[in-house]
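Inspection log for the structure reproduced underneath, given as structure tokens.
In this view, the complex is presented without one of its protein chains, the others remaining in place.
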Amino acid sequence: MNLTLKVWRQNGPADSGRMVTYQVEDVSPDMSFLEMLDVLNERLILEGDDPVAFDHDCREGICGMCGMVINGVAHGEQRATTTCQLHMRHFKDGDTVTIEPWRAAPFPVVKDLVVDRGAFDRIIQAGGFISVPAGSAPDAHSIPVKKENADDAFDAATCIGCGACVAACPNGSASLFTAAKITHLGLLPQGQPERDSRVVAMVEQMDLEGFGGCTNTGECTAVCPKGISLDVISQMNRDYLKAAN
Amino acid sequence: MNYTVGEPIRDTKAPEGPIEDRWDKRRFSAKLVNPANKRKLNIIVVGTGLAGGSAAATLGELGYKVKSFCYQDSPRRAHSIAAQGGINAAKNYRGDGDSIHRLFYDTVKGGDFRARESNVYRLAQVSVNIIDQAVAQGVPFAREYGGLLDTRSFGGAQVSRTFYARGQTGQQLLLGAYQALERQIAAGTVEMHTRHEMLDLVISDGRARGVIVRDLVTGEIETHLADAVVLATGGYGNVFFLSTNAKGCNTTAIWRAHRRGAYFGNPCYTQIHPTCIPVSGDHQSKLTLMSESLRNDGRVWVPLRKGDDRAPGDIPEHERDYYLERIYPAFGNLVPRDIASRAAKNVCDEGRGVGPGGLGVYLDFADAIGRLGRDAVEKKYGNLFEMYERITGEDPYVRPMRIYPAVHYTMGGLWVDYDLQSTIPGLFVIGEANFSDHGANRLGASALMQGLADGYFVLPTTIGDYLANGPFGEVEQEAVDEALGQVTGKIGRLLSTSGNRTADSYHRELGKIMWEYCGMERTEESLRKALERIPELREEFWNNVKVPGEEEGLNQALERAGRVADFFDLAELMCLDALHRTESCGGHFRAESQTEDGEALRDDENFAYVAAWEHSPEGTPVLHKEELDYEYVHMTQRSYK
Partner (left out) sequence: MVTPRTTPPKAQKTPKRPGRQGLSGFLRSSNGKKAVMAVSGAVLVLFLIGHMVGNLKIFLGEGTFNSYAEWLRTVGEPALPARTMLTLTEIVLALAVIAHMWSAVSLARRAAKARPVKYAARRKSQANGYVVHTMRYGGVIIVLFVVWHLLDLTFGAVNPKGYDATPYDRVVAGFDPSRWWVTAFYVVALVMVGLHLRHGLWSAFQTLGLANGRARHLLNVGAAVLSTLLVLGFLAVPLAVMIGAVK
């Protein structure tokens, strides 16, 4: 099939950027979205143009490195799917596809579709951990954990840190990301000693980075490749109210 | 390509005495570093996967000044994150007869008697601490209703010793290490450099003293100096272009270290995983693994007749060849990875493969669905079926899956001693980047174990012994300048070669050569052919590659070209190693060396050694042999008939 791509090109943080139109031909329905961009880039290189920069690594939906807003939807319209796992069979011959980077002030554009998500790392630095030096841990069976809690903690912990939640949120909020970590650690007995300080510090950091506030629109969970539930935000809110007062 | 044989390696620094006491002995004999001195000692850790992330976090916690580097935008992206199955540990929580000794025994045997006993025993000992550490960090392992940890048996092990977190064990363990690392970054003990790629090693006065890195965002070439350098840069499966590795996985860091004098151990040992989603066309950029557990209920078959292109449903039962069940009646569809992989290749070579290009075999669940019902199958494999359908667009409940083997893990890597130190003093290598614990074949769920054992427990002890003699004084300016010159020279050359092929297209072609001639089955003839083709292609690459853009700023095409250049050199050494090792063992199968049944036939008389290759500036590699002695496990031939 043949497609018209409208791609955001921006040559660096200082450049103002613009949408550029490309035609790609002979796209196979079995290609992944990124493989389609690979084909475009191979051609651009041979034509002496600058290939489109985009982040990607594992290409199996787990590293969280890839991500672009495709036709106005973070990671494209296919539910629970990262960009690398999106396949071209979901597009039609002759389609026009708009491709933009995550848009949020705390995620400045590095180049084209590549953004800097260091803000997420700094939110984790603020408290997204359990302090335990190597070698000091008690036997793993010394503290049983209710299966339900372990399962819920796992569900929250499957977050891949891709940033789609921020990209999709009309407020540019990082609540789903932050809350997923708070919930994961808060559900486990090992996470209790630091539970209060963790939620306060992480919420503060999230605000300091310049993310917007949550207004419960649910756009985040709808685009989340791992389907992280809004429950985690509710949990964060509860923990925060308890800890902050 | 030729090679010469150098001095054998006689001392691996493993302590003497009963095997179960050796690690204790080493821990006691290792010199300690005074806490006040730790703050003055700098360590560079390259790579932030399970090994590198856990090492940087632990060394930071101990009080060293650590600099950590990764090429991704965050340390959490390292490819350890993609490991699905689980992590082995000799906890014996089930009381099913597991023990440290049994895990040790299974690992040595699984490695086809090409791993060091001392190292493997230590790995099994430390395995129990890893689970404790991970649980304390909040890794949400699967649990039973009683609240205790669940385990499963994995990869044909007879005991249930694999801890897991659904199909995302690697992700959960990596996030544990990542969070510990971020905590140290916040504490100021670790300085993190994301989007930085190591391009060379600085050696001064015979010691590894720093790295040359490129800031991938600005393009700036930076020098970072330290008292010791730790490489945790993963495996080199991407030399095949198509593999289950992440796109960015590369050999550059370890290859540059090899060029600077670190021996490369067993480069030819490659693990090929039998159940991956096959290639769908020339555009394919990577391969996706599907859990091996699928073989518990799926039946593998191909059409009996060559070139039979009917839809699978139209091929009647008597015109199908369930070849694994036919050739290996005892184990059937559950034969080990390498055997299943080779059998698939053989039937495809006969022209009986299915799907695009005839490179695939069916994995059929019709019987299982008939026997257990669709619901039961969905419960067990629902997420895998979904993943398959997402990628192929075919419904595996209706149409049998197509699978094909893919490169998955490289057991080879930089040679290290018992202390995980390479042949360059001060250069330590951990995780998949070293060659150590898996011999010629890695068991399922052992990669995560080794990465974390190295990073949390082994390296932090052994590196102290080295650093106790530090700090090591000034670094020679000439050494830095020379390394910087090498790096900028290579980048300049890549950018100035204005040819008409992309680096990716060369990489693809190199991958095809490697897959064809140095893949699942190797022969003297195929390897000689590869050794002829690789230098030719490399020559063409250097004269005809087209790398757009400039040195400054983000230039992903330049990053890729630099990696491909090093893959060429590595590929050559892999083929040479494979050629010299005329026996078959583990993941290395030489067609000339097989039993009557087509099994890998070892030649213990001549090849019970580690092949440690030294780079020589003249271009002729020097082979150093490290003999392997087996005091505790007796060498046997494996059989799965």
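All chains are identified by letter, namely A and B, in their written order; residue positions are counted from 1 within each chain.
The working rule: contacts are C-beta pairs under 8 Å (C-beta built on N, C-alpha and C of every residue); 3 or more make two chains touch, one makes a residue touch a chain.
Owing to the predicted nature of the structure, the values given are computational and were not obtained by experimental measurement.
> Among A:Gly72, A:Pro138, A:Pro193 or A:Gly227, choose the residue that contacts the chain missing from this document, as touch is defined above.
Within the whole complex, the residue contacting the unshown chain is A:Gly72.
> From the list B:Asp227, B:Asp364 or B:Asp504, pick the residue that touches the absent chain.
Touching the chain that is not displayed is residue B:Asp227.
> Looking at the whole complex, which of A:Asn11, A:Ser131 or A:Asn237 touches the chain that is not displayed?
That would be A:Asn237, which touches the missing chain.
> So which of A:Leu5, A:Ile45, A:Leu185 or A:Ala201 would be touching the chain we can't see?
Answer from the full complex: A:Ala201 touches the omitted chain.
> Mind pulling the chain A residues that touch the left-out chain?
6, 8, 19, 69, 71-73, 77, 98, 100, 103-106, 118, 122, 125-126, 168, 170-173, 175, 200-201, 203-219, 221-223, 229-231, 233-241, 244-245
Convention: only the chains that are shown with their structure count from here on.
> Would you kindly tell me how far, in whole Å, the mean C-alpha position of chain B lies from that of chain A?
27
> Going by the contact rule at the top, pick out the chain A residues touching chain B in the complex.
Touching chain B: residues 11-12, 28-32, 34-36, 38-39, 41-42, 44-46, 48-51, 53, 55-60, 62-65, 81, 85, 87, 89, 110-111, 114, 116-118, 120-121, 124-126, 128-141, 143-147, 150-151, 153-154, 157-158, 160-161, 184-185, 188, 190-191 of chain A.
> Could you list, by residue number, the parts of chain B that touch chain A in their complex?
It is residues 54, 57-58, 61, 72-79, 81-82, 91, 93, 129, 131-138, 140-149, 165-166, 168, 171-172, 175, 178-180, 182-183, 185-186, 192, 194, 217, 244, 246-248, 280-281, 283-286, 288-289, 390-393, 456-457, 460, 500, 502, 504-505, 546-549, 553-554, 556-557 of chain B that touch chain A.
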